[in-house]
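With one protein chain withheld, the remaining protein chains of the complex are depicted in position.
Should a chain be cited, it is by its letter among A and B, assigned in written order, with residues numbered from 1 in that chain.
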Amino acid sequence: MSDNNKAETLMKIKDLKMYFPITQGIIIQKHVGDIKAVDGLSFDIQRGETLGLVGESGCGKSTTGRAILQLYKPTAGSVIFEGEDITTIRGESLRKMRRRMQMIFQDPYASLNPRMTVGNIVAEPLEVHKIGGNAKERREKVKDLLNVVGLNPYFINRYPHEFSGGQRQRIGVARALALNPDFIVCDEPISALDVSIQAQVINLLEDLQQEFGLTYLFIAHDLSVVRHISDRIAVMYLGKIVELTDRYTLYANPLHPYTQALLSAVPIPDPVADAKRQRVILEGDVPSPANPPKGCNFCTRCPKAFDPCFETEPEFKEHEPGHWAACHLYQA
Amino acid sequence: MARLLDVKGLQTQFFTQDGVVKAVNDISYTLDEGETLGIVGESGCGKSVGVMSLIRLIPSPPGKVVAGEVIFNGQDLLKLKDNEIRSIRGNKIGMIFQDPMTSLNPVLTIGRQISEALELHLGMDKSRSRKRTIELLELVGIPMAADRVDDYPHQFSGGMRQRVMIAMGLSCNPQLLIADEPTTALDVTIQAQIVDLVKKLRDELGMAIIWITHDLGVVAGLADRMVVMYAGMIVEEAPVKELYGNPRHPYTLGLLGSLPRLDEVRDEKLESIEGLPPDLIALPQGCPFYARCKYRIDKCETENPSLHSVGVGHGVACWIDIDKDPITTENPWTEV
Partner (left out) sequence: MAGDAWRRFSRNLSAMMGLTVVALFYLVAIFAPWLVTADYTAIDLDNVESGPALEHYFGTDELGRDVYSRVIWSARSAAFVSIFVPAFSLSLGLFFGVLAGYYGGWVDTLVMRLSDILFAFPGLLFVFFIAATIKPAVSLWVKELGFTEFAKQGYVDYVVVFTALALVGWPGLARLIRGQFLSLKNREFVMAAQAIGVSEWRIAVRHILPNAMTPVIVAVSGGIGGTIAAEASLSFLGIGLQPPNPSWGQMISDYYGYWRHATLWPLLFIPSLILVAVILAFTFIGDGLHEALNPQSS
């Protein structure tokens, strides 16, 4: 967790867009439209903080993480990391830049190469960036890393399938830490894990943040988890951020009707508290990102929608210091 | 309320190449008419297998119910002939599954799939079953049901498909609805819609529900009573408020402690349960939670406790009393 007194911007995302083209035709591919997975995001990430990015499936949160890390080439916008726009760099310099920014993936089964030993998986980042000395020194470093993430270094020669989901996720964390990055995108790192194992991984990520001064972008669909781990939270809906504020304000004073609905839909493991809650049950389903509605993206499901919502897109602006939202209800 | 279901000493095992997987180990519980029972546990704890065993939907081989009785309306379901159990499934006992994508046949219309059960179990003719199907679709909140009855599953969204599954599960007015993680594949706002719908339907139709889930949050507002499973055994059973308010098994306590709660920000760490559940092929001799338990004593390693009463309707399978006995081991788990 960061302190409020230091506010050094590590990363500045400006009007980030990631469109995936829809094409038709077998021989000549004709461009007939776009899936607007991420459609104009702007936000900052402060050094040492955890910024939570929450939303339902298909809202573009994972795509955002990948576009920030340049694993997808963004369609438009800039990602400024320590003063440099990393969307413009290519090839070898991009490869070098990757040392500073890492990723932890959702699926601990799919994100580890099944044909490589744990030792080789964790050593690979050191190898490709030619750091960590010779093979023997690297192996010692790998053992240290396994220790750090709570795995027995004795397992260094085993293959991923010999581990449980939680242990595999630890391997993924060790790989991300190997290069001593400043910034880590955690893309739903616990949603594939069992409840009791989720807490282990959350605690580990918090410990590592303190120990190594890491900055996280923590992407998840579970608002309770995001609220627990994040300093500030951005709520996404259909490719856009609808609200961004600190974790206390988001719960105490949510502005956007979608945030309100999301908060009320999250189950609370307490029948007494649950019975007291006012539920906002949203009607219908999320529209397709290939064909978003006119006006506000949320207007088709919003219980408070009024005329302007069906006409113009609301501006994402700061309503109180540090509290951003995109909603016509507050645009006066 | 009359007793609807009485499960006694149920044991289900899978005979695999690697050995005998003891998926469900001697579980007993009851369910009254109109009651909602939540069964919670993590993957591999036997919660699904245990319930599928009731209606004999265990893939066999390798699976086999090796012991127990399942008394439903005075009949032992495990002793019925194949055609007799088939006439109960989908009729007196309705089912909804986790994945509405794979549980619906993609080449048949929604209407066809619902009316099939109506024609089979209730002997309705085509026009009556179609009328009833449309009513059912309206009941579960499908807009323009009369138009959509001839649509195919792929024309429905995930949430709508789960509504269709619920309509199928309820088609024959079952006395018992078995819901196996019906909201796990859905988004949280859609999950809220479905839970809301099931509650409404339960109040209208009065069926009993067994709701299987890994999510302690979802069932908190839904269930009357809860069963917590671990390694194929019931470790705690209690009325819902009692279970969340006064958990008595170290595993239940740990599970609740490891969940971040939306309505409070804890600055301290989550209480994680270190380690992994035991291998179901080689279950330990004593308590299955021994290797991860902070309260353990020597007895726990050698003797497996059985469920005993600690309050009205509240049973726990544990040798110690977590309200009185001290934590004995801060870091019980050792890597193997």
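Here is the rule we use: a contact is a pair of C-beta atoms (placed from the backbone, for glycine too) under 8 Å apart; a residue touches a chain by one contact, two chains touch by 3 or more.
Quick caveat, the model's predicted, so the values are computed rather than measured.
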Item checked: Which displayed chains the hidden chain touches across the whole complex -> A
Next item on the list: Write down which of A:E124, A:D207 or A:D246 is the residue touching the left-out chain.
Entry: A:E124
Item checked: Hidden partner chain, touching residue among A:M11, A:L145 or A:L179 -> A:L179
Notebook entry, point to check: In the full complex, which of A:K96, A:R279 or A:K317 touches the chain missing from this view?
Noted result: A:K96
Next item on the list: Decide which residue listed in A:L69, A:A174 or A:V286 touches the omitted chain of the complex.
Entry: A:L69
Notebook entry, point to check: Footprint of the hidden chain on chain A, which residues?
Noted result: 66, 69, 71, 95-96, 98-99, 102-103, 105-107, 110-116, 124-125, 128-129, 159, 161, 172, 175, 179
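To be clear about the criterion, only the chains that are shown with their structure count from here on.
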Checklist line | Whole-Å separation of chain centres (CA-atom averages), chain A against chain B | finding: 32
Checklist line | Footprint of chain A on chain B - complex, ascending | finding: 42-43, 157-160, 187-193, 195-196, 214-218, 220-221, 240-241, 244-245, 254-263, 265-267, 269-274, 276, 335
Check: In their complex, what parts of chain A are in touch with chain B?
Finding: 1, 56-57, 151-152, 154, 164, 166, 194-200, 202-203, 206, 221-225, 227-229, 247-248, 251, 261-275, 279, 281-282, 285-286
